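Note sheet for the following structure.
Here the complex is missing a single protein chain, while all its other protein chains stay put.
Chain nomenclature is as follows: A and B, assigned in order of appearance, with residue numbering initiated at 1 for each chain independently.
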Amino acid sequence: MASVNVFKPKARLSNSNILFLIAAVIFVVMYLFAIISFPNSFMQFQTFFDLFNLNAPLIIMTLGLCIVMIGGGIDISIGAVCGLVTMACAVFLESKMGSIGGAVLVALGIGVAFGILQGYLIAYLEIQPFIITLSGLFLAQGLLTTLHKDPINVTMPAFVGLRDFDIVIAWLGTRNRLGVFIPSEIKLGTVIVVVLLVILASLMKWSRFGRNVYAVGGNSHSAMMLGINVKRTIFITYVLSGLTAGIAGFVYIMTTGAGNVGNAAGAEMKAIASAIIGGTLLNGGVGNLLGAPIGTLTLLVINELIRAAGVQSNFQAMVSGLLLYFFIVLQSVIMSLRDRRRFGIALPPWLRLSGKEQTVGQGES
Amino acid sequence: MPKLIKHFSHLVLPVSVMTLLIIINLIKGADYFRITMVNGAFYGNIPNILFGASELVILSIGMTLVTAASRGQDISIGVSATITSAVFVQYVLQAGEVTLLTIVVGFLLSCVIGLLLGAFNGTLVSVFKVQPMVASLILFTGGRSIAFMIDGKLSPILANDISNQIGTVIPGVPIQTPIILTVVFIALVAVLFKTTNLRLYVETVGINPNAARLNGINPKKIIFLTFLIMGICTAVAGFIAVNKAGRHDSVNLLKLIMMDAILAVAIGGNSLIGGKFSITGAIIGAYTIEMLNRTLLRLEIEPATIKVFKAVFIIILMVLSSPVVRVFMKKALDRFRSWRLSISQPKENALSTTNIAEKKEE
Partner (left out) sequence: MLSETILEMKDISKSFPGVKALDSVDFKLRKGEIHALMGENGAGKSTLIKVITGVYGKDAGLITLQGESIHFKAPEEAQNKGIGTVYQEIMLCPNLTVAENMFIGRSHSLVVNWKQMNEKAAQLLDSLGIPASPVQELTSCSLAVQQMIAIARAVDMDCKILILDEPTSSLDEDEVHKLFKLMRELKARGVGIIFITHFLEQVFEISDRITVLRNGKLVGEYETTSLSQIELISKMLGNVLEDITKIQKHEPIVSDTSIPVFEGIGLSSAAGVRPFNFVIQRGEVNGFAGLLGSGRSESARAIFAADKVTGGEVRMKGKSVKIKTPLHAIKQGIGYLPEDRKGDGIIDDLSVRDNIILTLQVMKGFFKPFSLKQAETFAEEYIKKLNIKTPTPDTPIKSLSGGNQQKVILARWLLTNPEFLILDEPTRGIDVGTKVEIQKLVIKLANNGMSLTFISSEIDEMIRTCSRLIVMKDREIVGELKGTELTETEVMNVIAQGGKNPCLN
């Protein structure tokens, strides 16, 4: 026991971490770029907070989706479940027995119910997750239209109060043109995002369950042989994803105050894109929950930038596709630079790993 | 005979679903199979399904190949088809007088565009090692607005006889043209498989790309090739779709068809994580989905709840075909058999005949 080699910083970054790092760096660079190009909007704290305030549901959904994706699955029902929850909450709140606590229960109940159903079918009956969650999407959409077809504006006073409730950060703000100090405001949704982020990220990093999810995503057969209850682990990931979709639904209606057929429609694709940009791979086993908000924000900032730049609305989708392209290629190039054995490109020294079992490509030829 | 059954075991699911749907339809009305002749062409429930599923069938074929080789799905197919068909429409409109040649050249041009779009996705997946769903997310995001540009921010109308005939029927031919085109396409694909090693290469690459490379197969090329084939599929599907519609709507053309295409691949007994595949299964899967959609309409289910039924149906279907349930049912069946045997021949040791399937197969 001569040399205890624990804390030598010689391990290279894991895939999860490097992907997260790429995402974070790109986000920061892009945000700085945005500040420089459009100082009067992006310089304001409020703009930054509004990214959260307005998109809390998407970030929350992405969190749950990331967990499923790390476990090697996919959940495309989340957008529709979120939409269903908004409508169910709206209907409930407008009914005679409506109460906020009840609405929260409705939201969580629907989310968890979808999670349990889908999780059971995928984990215990071993059905392909894409198909089951696609059916889940159909089911949620169908239930939504069955429940109510027309938009409902929730008018219940207590709820309206909740909707309009802002947390004012008095010490953080910007002065407007007249020099009046305007403090920043954050919505409850943002708080929920932060709380969930902390809880779920810790869960994935420090809990036995979280590590099991990584193991299952990495190689489910090996995970089983290592003594992990693979089925239960997968099941729980879907329940969590259903739960977050439910929470997202409640936050959604808390933000917009209305139930609508089109609520959160197509959000699953945005969430998948966010998760991927945040460094979670679809193959499973690789990802970082902190990347979820970063991925979402990156997408949003891209959109904001395009809008701020005054790109004609017809071109906006094209430009965001183009930026996505650069992002994805960049991510791939950085990853391949690191992966010498397969790509055979010598590593920059700062990424090189010492240690005998590591082979570093010889430059000469 | 048992060998034959084993050989087609992956088709059990889609075929039995189809049978079930037919039974449901027959219960609803015995005239399900009735085919009527209108203006010299066949119409009826079955022709309608064949007609309606054309694009889906063609796209499912491409999706099966992409899935098998690259272990992921292309979600940009509907968007790509919109772009290729936009180019086709513009060419035809610009040509002034429309002859068969115009249409053919326009179609070939759209195929070239399809190949380019396929090459775009294929390069990302094979060279840059981007996961297919991510790679195709780019076109999925920006593609429709490209199509919109090509259309000149309108939705142009294809008002010529030939297009009309391609979208419906050619006088004197009793079968609707999209059905014929689909059959021809399937036949071409069959020829492709007969005359090349596409299946072996694609499956090898999908299962173990490292081993494929060491045995002289270039996984990048094969993955790229499947995306090119997908490109052709999108061009053909776009061509059929726009001629059917008679008008190019860049926002809604083949919208969300990728979901159905992926579903068709899965119902056809294919794994969505690559490897071995069955094109036949996917084709039957595609027709099944169309049949399901039309069955729900025929049952006059309220439009608002139709998706619930669709979901429940797919879930029941997947549950019945899930490996776990199959093993369970096989065991139950065996037990039942041995129980019956033990009743008929009480002296014999019933257990000896059981041949219980293994619990897990990995």
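What to note about this one:
Keep this in mind: contacts are C-beta pairs under 8 Å (C-beta built on N, C-alpha and C of every residue); 3 or more make two chains touch, one makes a residue touch a chain.
Given the structure is predicted, the values throughout are model-derived calculations rather than measurements.
One chain is not depicted; across the entire complex it touches A, B.
For the options A:I22, A:L200 or A:A223, the residue in contact with the chain missing from this view is A:A223. Only one of the listed residues, A:T62, A:N212 or A:Q331, touches the absent chain: A:N212.
In the complete assembly, the contact with the undisplayed chain comes from A:G285, out of A:P57, A:G111 or A:G285.
Although one chain is not shown, part of chain A still touches it, namely residues 1-8, 10-12, 14-16, 205-212, 214-215, 217-219, 221-229, 285-286, 340-341, 343-344, 353, 355-362, 364-365.
In the full complex, chain B touches the omitted chain through residues 194-198, 200-201, 203-204, 207-208, 210-218, 275-276, 351, 355-356, 358-360.
One rule holds in what follows: only the chains that are shown with their structure count from here on.
Inter-chain spacing, taken between the CA centroids of chain A and chain B, is 31 Å. Interface of chain A with chain B (complex): residues 121, 124-128, 130-132, 134-139, 141-143, 145-146, 149, 221, 269, 272-273, 276, 281-283, 314-322, 324-325, 328-329, 331-333, 335-336. Per the touch definition, chain B reaches chain A in the complex via residues 71-73, 75, 124, 128-131, 133-135, 137-146, 148-149, 153, 259, 262-263, 266-267, 271-272, 302-312, 314-315, 318-319, 322-325, 362.
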